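Notes follow once the structure below has been shown.
All protein chains of the complex are present and in place, except for one that has been dropped.
Chain naming follows the written order as A, B and C, and within any one chain the residues start at number 1.
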Amino acid sequence: MDLTAPLLTGYGIWAPLVWLVACVAAVIVVYLLWKTGESSYKKGTELERPYLSGNVEPEKGAVHIRASNLYWGFLQALKGYYDVLVPVHTGVLTDYMIWFVAVTALLLVIVGVLS
Amino acid sequence: MLWNLPFITVVVLTFIGIVTVLLKKNLIKILLGINILESAVNLFLVSLGYREGGVAPIFTLAPSQLMVLPTPQALTLTSIVIGVATSALVLSFAMVLYKKYGTVDIDKIRRLQG
Amino acid sequence: MTFADFIVTNAPGLLVAIPLFAAFTCPAIGRISAAARNLWVMGAMLVTAAIAFILAFRVFSSGTVIYVFGAAATHLAVPLDSGGIPIRIIFTVDAMSAFMEIICAIVGISVLLYSMSSESRNSSLEGYYALYLLMITGVFGMVSTGDLFNFFVFLEILSLASAGLIAYRIDGGLAVEAALKYFILSTLGAILVLFAIGIYYGQYNALNIAMIAQRMQFSMLDKIALVLLVAALAMKCGAVPLHFWTPDAYSMAPSSVTAFLVVASQASLYGLFRVVFTMYNVTMNCVTVGWIIIILGVLSMVVGVTMAIPQKDIKRLMAYHAVSQTGYMLLGVGVGLAVLGNAALTSAFGFMAMEGGIFHIFNHAMYKGLLFLTAGAIVYRIGTRDLNKMGGLGHTMKYTMIFFIIGALAIAGIPPLNGFASKLMIYESVYLFNPILAIIAMVVSILTLASFVKVFHSVFMGPQLPEYADVKEAPLPMLIGMGILAAIVILFGLFPQPVVDMLVAPAAHALADQGGYIAAVLGGA
Partner (left out) sequence: MSRIVRTAADILYPTILIFGLYVVAHGHLTPGGGFQGGAVIATGGALVIVAYSYAEVREWLSKNVLMGQEVIGLVGFIGVALLALAFGQVFFFNYLNASGSLFGIPVPYGINAGELNTGGFVPLMNFSVGCEVWGGLTLVILYMLSGLEKEGC
């Protein structure tokens, strides 16, 4: 058994180890490039503190962006879709059972007629 | 016609069961609907194994007599046992829900949604 | 007969006997002391897992193993005086079953190790461990059994034990509500399964899957039975639009149980594949049924991931992702089913799609289990599931964060983790079948990544919040449980081809090879 064999997908190949080696090489190159840069950052000085155009730094809890605020735009853009989809999950057991029975009936019709 | 009577009963019971499950809002009644459906399945299984004029499938009466099929009866028994466990579990859920939510109306038990 | 021979011969029987015995004795052992009970349960789990590995090794090296309960010999499927009908309870373990058993054994050990410390705050854990071992029994039984009625019995054992565990922490009634929804739907599904079993028995006088497969006519009654089984099992594995119980049950169950509920759903998925491939195979209209499964899969992928994005409860979000990932498996195997009748297409991409879908079952169980366990560790430490209240935990829970990153990258299909390998197989083979399906699958993958970026940002990133200043790292047993799964995620990602060769390809071929299954049970038919 060849552990290093690439994954044959019938259409292409995927060799994770080669990919990993390439990644490591890229990281080394990037690191070397980064090392050549000029180091102006000094620990323990004013540079460590966030600069907010002279305003006072807000308290820690207020800085953090909470989960609900992420992807607001995405949700707003797909509002029509979500307005249909979310109310379907009513939380009422009867609705869930009606879905179940209805899908079974639909499949009965499909399989009974088409095959 | 008479031969098909058990199967007609199965269809009727299934229909009653499904209607009860889908239209009733009381949790206990839904459980009863499920029990009706279970009886429909059990009747279906038992009538599948019936052979006209057959005797009970007990080994002591073995010689040269037609027996009804024993396997569906074993299946039915197992399914009854599972049905008892189901009923007990749903009833205890209903008790806890009644204590915590103050209702067994399925329309009002919907704090998890979305 | 030596001890090793004894174990090897009786492995399928012991696979359900040991967890059952341990579950039944658990309340009695629990009276002695909590430590003795933990040791007992863990020992039983380790022995069961070892037996599962031994059995899987035997199956992968020498073909299908059958085990006939109560017969004079283990392989005597057809008693001499029965007129050629296999009447006994039978376990038929082929490569696909062995594959599922490996999944169940690995996740079972990690989850049990994890729950040793995650549940240690609660009292009366005898019931918890007994039900957990019953779940293990149910999954092992479902994936090993060779006759339909036992499939039903183990399905019900699994449903009862799962419902009991979901409701285990009553949680102000919420957990009971989730368990109620899960259980009523499961019971309805089980009734449909039993109807289907009755139809088969009435037609073919047999319950044995191999016997039914051999005699299959695909008459009108068989079509009805097929639909009943497909609908019930698709509901149990959480395919849209029958997925409504999944987010409720997954989010309200204790986290350790949720990780195992993933495996339990996949046992139902296994049942679905077993029905369509082994019992019907090419006697039915593969294209129609294959497309039904593909459409269920695509709906699951899209609806699952889009519903996950706006969620605010961390476990509910992950539960919707579980629905979405189930779609990939249905898509892959559905494509394999749709081209089953066509030998050229099957060898061109059908098998690859099936292998992708089956490989994804394994990968999904690993990374989804890992993600649920990390979510459980977070909830265990900070006491809330609300994503809006979390933040800055990366400062204190470093190992949990690393495990979460591994799981999140794997589920999003980022190389070189295992999710990428199986998704690549699905993309490429499905693209040859129908390009639109492959594009949908890729878009869903991107949305998955987006959704997990949100979780990662809102849980671990940001400044350390004052209310979580004294949060500690998760306890060691929980980290070990997560570590096992994370190690497998990385290993399978780095060495995909050996895994495919050893486990996945035999499983896919065993699933498609109906004649081999029948011959193994009925003997060269």
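We adopt the following convention: a residue touches a chain if its C-beta (ideal position, glycine included) is under 8 Å from a C-beta of that chain, and two chains touch if they have at least 3 such contacts.
Here the structure is a predicted model, which is why all the values come from computation and not from measurement.
J.: With touch as defined up top, name the shown chains that contact the chain not shown.
T.: Hidden chain, whole complex, touched shown chains: B, C.
J.: Of the listed residues C:Thr48, C:Thr74 or C:Thr187, which contacts the missing chain in the full complex?
T.: From the options C:Thr48, C:Thr74 or C:Thr187, the contact with the absent chain belongs to C:Thr74.
J.: Consider the whole complex, including the chain that is not shown, and state which of B:Ile8, B:Leu23 or B:Ala56 touches that chain.
T.: Touches the omitted chain: B:Ala56.
J.: List every residue of chain B that touches the chain not included in the displayed model.
T.: Contacting residues on chain B, toward the hidden partner: 56, 58-63, 77, 80-81, 84, 88, 91-92, 95-96, 99.
J.: In the whole complex, what residues of chain C lie against the chain that is missing from view?
T.: Listed in rising order, the touching residues are 1, 6, 10, 13-14, 17, 20-21, 24-25, 27-28, 67-74, 89.
Everything below uses one rule, namely that only the chains that are shown with their structure count from here on.
J.: From the mean C-alpha coordinate of chain A to that of chain C, what's the distance rounded to whole Å?
T.: 24
J.: Round to the nearest whole Å and give the separation of the Cα centres of chain A and chain B.
T.: 46
J.: Quick check: what residues of chain A touch more than one other chain, meaning two or more?
T.: Residue numbers touching two or more other chains: 86, 89, 91, 93, 97, 101.
J.: Mark out which residues of chain B touch at least two other chains, giving numbers and ranges.
T.: 21, 30, 109-112, 114, in rising order.
J.: Under the touch definition given earlier, write down the residues of chain A that touch chain B in their complex.
T.: On the chain A side, the touching residues are 86, 89-94, 97-98, 101.
J.: Quick one: in the complex, what on chain B touches chain A?
T.: Contacts found on chain B: 18, 21-23, 25, 30, 106-107, 109-114.
J.: Can you name the residues of chain C that touch chain A in the complex?
T.: Those in contact with chain A are residues 180-181, 184-185, 188-189, 192, 220, 223-224, 226-228, 230-231, 235, 241-242, 244-245, 247-248, 284-285, 288-289, 292, 303, 306-307, 309-310, 312, 348-349, 352, 387-388, 390-392, 415-416, 420-421, 424-425, 428-429, 431-432, 450, 454-455, 457-458, 461-467, 493-498, 500-502.
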